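Quick notes on the structure that follows.
Not every chain of the complex is shown here; the ones you see sit where they belong.
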Amino acid sequence: MPEAIVVDQVSKAFGPTLALSAVSLTVNRGESRALIGKNGAGKSTLMSILTGLSQPDSGSVQVLAEGDAGGASAVGCVYQRSTLIPAATAAENIALARFPRSRAGLIRWPEVRRQATELLAEWEYADLAGTPVEQLEPLERKVVEICRVLSQGPRVLLLDEPTAGLDRGASQRLFGHIERARARGVTIIYVSHHLHEVFEVCDSVTVLRDGRAVLTEQLTRMTVPDLVDAMVGEAAATAGGGLRAARPESARPPVLVASGVTAPKVNGVDLALRPGECVGLTGLDGAGHMQLAEVLTGQRPAEAGTVTLDGRPLPLGDIRGCIEAGIGFTPEDRHTSGYVPALSVAENATLNIMPRFANGFRLISGKKRDAFYSRLAGEWNIKAYGAAQPTEELSGGNQQKVVLARSVAADPKVLVLVNPTAGVDVSAKNSIYTTIEALRADGQAVLIVTTDDADLEVCDRVVVMVHGEVSAELRHPFTEGMIAAAVQGGGTTEPDLLPSGEEDSQ
Amino acid sequence: MSAVSPRKLSEPVAAAAPSHAARRARRSVDPVVLTLLPIIVIAVIVGAVVNPVFLTTTNIIDNIITTSAVLGVLVIAESLILIGGYFDLSLEATVGFAPMLLAVLVSSAADAGLGLPFWAGLLITIPAVLLIGLANGLMIAKMKLNAFIVTLAMLILLQGLTIGLSGGQTFAMLPKAMTYLGDGVILGLPVQAWIFVLAFAAAYVFMKFTPTGRSIYAMGGNLEAARAAGIRTTRLTIGVVVAGSLLAALAGLMLTGRIASVTANQGSGMIFTVFAAAVIGGISLNGGRGNLIGAGLGVILLGIIQNILTLSNVPSFWINAAYGAIILAALLIGWVSTQRFPGGRAAA
Amino acid sequence: SSTDSGTGDTAATGDPAAAAGGEVGFSESFLTDAFQVQLVKQLGEQAKAASVNLLPAANADGDAAKQNADITTLLGRGVKGLIVVPVDSKAVGPAIDRANAKNVPVVTVDLGAESGKIYMVVRADNVYMGKAACEYMGKQINGEGTVLDLQGDLATSNGQDRSKGFTSCMAEQFPNVKVISKPMNWKPEECATQAQTVLSTEKLAGLFMGSESVCLAGVQQALRNQGKLTKAGDPDHIVTVGIDGSKPALDAVREGTLDAVISQPLDLYAKYGIQYIKDAMAGKTYQPGPTDHNSTIVEVGQSLQDLLPSPTVTKENVDDASLWGNG
């Protein structure tokens, strides 16, 4: 069986960081290969080398042997970072670089629009075609990105964490498309931190660890623990079942009380958070849970309703005011509002508490700051070569950890974490859960706003929103089936087809 | 997928639908145009009140359109480059350099020229202009040097060369061919009026309806994404910058036509006005946004304001202040109207 | 005297009476130095005095193209006469042609136009001014030593001509004098920087300012800071000469820190600029020959030029009331 992709002894370094060292792998025609590894293992780097977006320092790659038409359209890639043109409409982004043209050589916009509408319709987003992507929700953007790649009918399909930020339904639809692609004999490389997906989508797996390919195997011979061991290089600490043992309901009076909060997509929501409890907030895309989180964190003024913290009203719409009042949070999209690319990891992790490091002359003491940072870096297990490394140089997952670290830097009374584990590898995920649990144990109130069931596992109760209203509240013990039903407003589903999330039940 | 109940899927769509509809409505008419038209209308009314002469066809054709043509062509050049995500200050110097080089080459020895035939002059001037664009393009796109500083240095260099070449002289004894762009008339309209209108129409179609045009937008909107989509960004950048230089040279010849001579400081100081027109016209300095119709309206607006000020009796010492105040006023009017079309800011 | 020769019969414009009442357009080259400013002011005053309906100046900001646009617009507005202070004597040509085509008489001040018909060019010769400065300085320094020539923007004809007049005269009449020419582009700060640098690195015998109204204060500040601001007669006095004749310059001449200034006949520019345009609209015509204000009218191409004298002002004649700087 002929190879579609041959990677031979490829190495790539970024400054001091060895992203890839002598990686070799071959993928056969029609094979679907999973590429997994911890944050910073080198997955995205390998992908961008495969697409020719960046050049290897040494070694060679060959995608589709000569003879069969290679080139941009034959290889499709969904990158980890958005590759959309913000000001352009979804339709143009999908058609980009291969526009339908009239005989005069001019672009036929109606046709562009029609094709895009057709493709988006398969995702039930037909009406997005004419909208500039900068006005879309993160999930909608991801869908546009996937549509663009699929629309090119590639014969090699590279997917770098395509389901990060997708909700359950969208992920299922993506798997459907991948299935059909495989049926057409398309070669696939699939990067994900959701190991159960890997079993659903792929035949074989290659594990990267610290830039080296440590294992390549048929998935039929592998189990999730095997993969985790290969990734981490040891038996992974499991996301403790301990966490999930039902706890006595915290008796202390609520620290955060939201009543009648109304804002775009949020109508009259009440919510109470007690010290020492961890609450999940979830819903389908557009259900309003994200908007509610923005209100609670001062990122968005409320049209009606009040939010009090320790009985004192929060200054909604004034982020600084909320932080000072004791709210800590992570913004929804780390790329647009998470971190300042040019600033060091230390500065990004302490951006909200800089005055603390002021010395006698009210100047920031780098020593104090870096000391504080290295504590955070330890807690959150951030992989950077030092406090001074610009955050833009970190891998996706590590950037996420920097943002998480900042949210607790000011030791807030209430912690609002939006998609805290998006794009974070299994072991990091576990360490994040452990950290969250530790914070909770110190009596902090934690609100996890997420679409990832794994995140909900660590919560004492889960508040589910539908249509901007709280539709259900589930206490432990709850199952994903119950959540899945609740987010749809109580509609029934076939549990067996839902993602099973083995990696957490280990 | 069977796992997906129809109801579930309809929800997000339903939830989002209205806003999408609203967005679409907004986009059907370009918000910048929506912002500029009322301002222009106001300006025209003011003009008519200030001086009845304002509304005469001669004033509109000869004094507003025609005298805006040079600026217009420059604005097209700069807009292409801005939309592509870069910018070029040296255009204003090319406006002086290209005609001066040509003049020195083709003027008779008596007029301190080399007395070459016109075509020979062009054969030297055009490659020279291409070279300027190429140099800028390579430094910006290949060497990744900062566009601002590269083109600023080029600006100083070219202005210097222009003075050096001419010995500071003004060249006035020019061959007819060189001044045709100034006094030519087609179907009763001055050549420059034609160029103004046709150039903007062509540029608009190019940027809106050709893959190359869209690639320029893509490149300016998100360079990495454009590369990921297989656009040859280096080549494209160089191409755009070279095209800009050629257009600037054309603008220079048009200017020479208008004043039937080439002065050593020709074009100097124009670049600010060029940026002003482009930005007022909704071209984003950050690349990837804006369209040529808007830019054209920006040029017209500035032309009208200048014209009104000349026709008005504003005491000369306060005319510049008035000019600045009017532009600010225009911005504020624009802001007020974008408050009703929030989409406006995105495109502006 | 001969200026009154000729009568209204050969009126350029059909009806003298109507014409005399009409608006007079005014295109100014730029408005940011004392000289131009005084010119605009005095033209305004003279116009009032002579009851000429002079419009506010259209300011070309030193841009030849804008000046053409301004003039075209003024013509479109239906002015009956034009006073133009050209940005560039060649580039203004097309605008003059348009005025001729409309039979609108044009008087240019300070500069001529090298094409088209101009009723009267009221100017003083810039090359001559540079030469006058050179002749005075050359004598004072006995044709020896190094002198600094601060040039106006070489892309402008005034800057060109003044420097040319000064340097070529030095080369011919005082071959032993070494001239260092540095551009100051009509900018005070560049003037100060160039003067500061050259003064501190060269031993200067003389210093010539292409425009004293731009440079004087800055140059004297530089001299002062280096303890070189001395009065005429002092052994290491640097002979300083400038062109324009503004009030501060005349004061400096009285004080002795400035040796001489070539005074542009700004008051006469204004006086006769207005008189000629009035006469033009009244249909009066002039012939070449001497005038009643000790200048001569010469014919250049189709145009007449009234070449006004630009006196060299020194301690002797600095109090002459007719100097515009004393006005």
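As written, the chains take the letters A, B and C, and residue 1 is the first residue of each chain.
What we mean here is this: contacts are C-beta pairs under 8 Å (C-beta built on N, C-alpha and C of every residue); 3 or more make two chains touch, one makes a residue touch a chain.
Predicted model only: the values in this text are computed from it and were never measured.
Chemist: What copy formula describes every protein chain in this structure file?
Modeler: Every kind of chain, counted over the complete complex, yields A x1, B x2, C x1.
Assume only the chains that are shown with their structure count from here on.
Chemist: Report the most central chain, judged by the distance from each chain's C-alpha mean to the global C-alpha mean.
Modeler: That would be B.
Chemist: Using mean C-alpha positions as chain centres, tell me how far chain A is from chain B in Å, no decimals.
Modeler: The separation of the two C-alpha centroids amounts to 42 Å.
Chemist: Taking each chain's centre as its mean C-alpha position, how far apart are chain A and chain C in Å?
Modeler: Averaging C-alpha atoms per chain gives centres 73 Å apart.
Chemist: Using Cα averages as centroids, what's the distance between chain B and chain C in whole Å?
Modeler: Inter-chain centre distance comes to 36 Å.
Chemist: Residues of chain C that touch two or more other chains: which are they?
Modeler: none
Chemist: If I count partner chains per residue in chain B, which residues reach a count of at least 2?
Modeler: None at all.
Chemist: Provide the residue numbers of chain C that touch chain B in the complex, in ascending order.
Modeler: Contacts found on chain C: 28, 31, 40, 55-59, 61-66, 68-70, 72-74, 76-78, 88-94, 114-115, 153-157, 159-160.
Chemist: What residues of chain A sit close enough to touch chain B in their complex?
Modeler: Touch list, chain A to chain B: 51, 53, 71-73, 77, 79, 81-89, 92, 96-97, 99, 101, 105-107, 109, 124-125, 127-128, 130-132, 134-135, 137, 169, 172-173, 175-176, 265, 284-287, 466-468, 488-489, 491-494, 497-498.
Chemist: Mind listing the chain B positions that touch chain C in their complex?
Modeler: 51, 53, 56, 58-59, 62-63, 67, 70, 162-163, 168-172, 182-183, 255, 258-261, 263-266, 268-269, 306-307, 310-311, 313-317, 319-320
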